[in-house]
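Below is a structure I'd like to ask you about.
Only one protein chain is missing; all other protein chains are in place.
On to chain A.
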Amino acid sequence: MATNIEIEPGAALESALVTTDSYENFEQMSSSLEEIKNSNFIPSTTTDEFLDNCNNLDNDIHLNCSITSTNSKDEEYLQDEEWLSKPKHVFVLSSAGKPIYSRFGNEDRFASYFGIMQALVSFVQADDDSIRSIHAGDTKFVFLFKEPLILVAVSKTGECTLQLTAQLNYVFNQIASTLTLSRLVKIYEQRRNYDLRRLLTGVDRFIDHLLDFSENEPAFTLGAVQCLPLSSSIRDTISAAIIQSCSKIKNVVFGILLAKNQLITLVRMKKYYIHPHDLHLIFNLVQASESFKTVESCWAPICLPRFDSSGFLYGHVSYLAEDCQACLILLTVEGDAFSSLSEAKQRVVERLRRGSCLEAINESLSSREETCMEVGFPEVRHYLYKSKSTAQFYQPHISAPYSSNHKRLMNIYKRAHYKLHCPTRPLKLLFERTPQDAILAWDTRGFELYAVLEPLIETSSAISTVGRLLNWIKKREDKLFHLNAPTF
């Protein structure tokens, strides 16, 4: 590239987030829980407690949506044009073929279909191989077999297999997050034919939301999170308030403040990091739960599969105040820390009020981000900038011609992201023009940039524009990114 830009806006030496490429090996999971507990000499939870926890989970945060079973015929959906025309179906079944989840429709009504999917998986497996995907016309059938579950996506959205597999992985992690992976495996070891839905009542809603969320949010494609723009002094004050308020409480692992799908701050225990995938699950949990808004505070066991898939963290979840819709999540390994964390939360709110941080958060929440046009880049329609060292990204407000067609913009990004990160032939740079848009995607050591440009832009002016854009971001990096990684 002609303009050699040394600076990498949004870069920081230390990050609170695990930095990631999104097509990495999903199998990686750490086991941090034992470590934390052992280092603090606290006995770990027993299996009995697990069950209690599961019940708590239902009571605390999940609305029971009862499954109304009707007597209609099994294969009715396969004649139902509306059901068939859904752009993306997602099914979850046990490795024995028992239906667990269907994104649309009641999974009991096409149980035989789950049987076929299970048969396909096990037939290919019998040949010491594993099925990945089937391609027919515009439809992709993507399979993910992760003991003890089979996940299948039937998609007409044009997303590539890897992106669909990543989505299925999120669904798997969502299920693991409610039960823990160890428990999930154990259940099926004991009873192969177990109907998992008994333990997953209400989780449908989280999976539904997660799927919509992961389709529409660039955060999932990029494996990063977006920060709420705040001046760095305010952000530091907020972090300090959380640190000070929790200083006396043992084993708080993460303190997370977020609003509107954007991160305000993340305080972590020394040595421990949170993976963006886990953070996305937390975002999803907060977004999909109406109950958090009505109740003053909630206590929920949450398993963060990338952090430790074998056990629960306990989350104290609450909105800061009536007049400030930011959500504070305090995660601890202690199952009985609810009251002390409730007190800590009160202290956080008091400190933030004193420092007028609530006003600052509200102001940022109510002001819309600028569009590219408004800040002097008329040739740029939209862009995503990801700082790789902090796993954070920034995007301007979506403007014409994508305001009414958000999906189209997302598809451009997904396509470009895949081409750049194709596992065997990754690219450094991609510049692509279609009659509708042009995109410049650039992967460097420190950042990734995806800029959607006017289709008729001259190549030279595309490059100079992008250079200016990077400088613009650099000037605002304090505000747009969370550059410190505060610890308790």
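We take it that a contact is a pair of C-beta atoms (placed from the backbone, for glycine too) under 8 Å apart; a residue touches a chain by one contact, two chains touch by 3 or more; residues count from 1.
In this text, contacts and distances are computed from a predicted model.
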item: Choices "Ubiquinone biosynthesis monooxygenase COQ6, mitochondrial", "Polyglutamine-binding protein 1", "Large ribosomal subunit protein bL19m" or "CCZ1/INTU/HSP4 first Longin domain-containing protein" - which one is the UniProt name of the chain not shown; value: "CCZ1/INTU/HSP4 first Longin domain-containing protein"
item: Contact partner of the left-out chain, one of A:R205, A:K419 or A:K479; value: A:K419
item: Sites on chain A contacted by the missing partner chain, in the whole complex; value: 1-2, 78, 84, 89, 113, 116-117, 119-120, 123-124, 128-139, 141, 154, 156, 158, 161, 415, 419, 422-436, 455-456, 459-460, 462-463
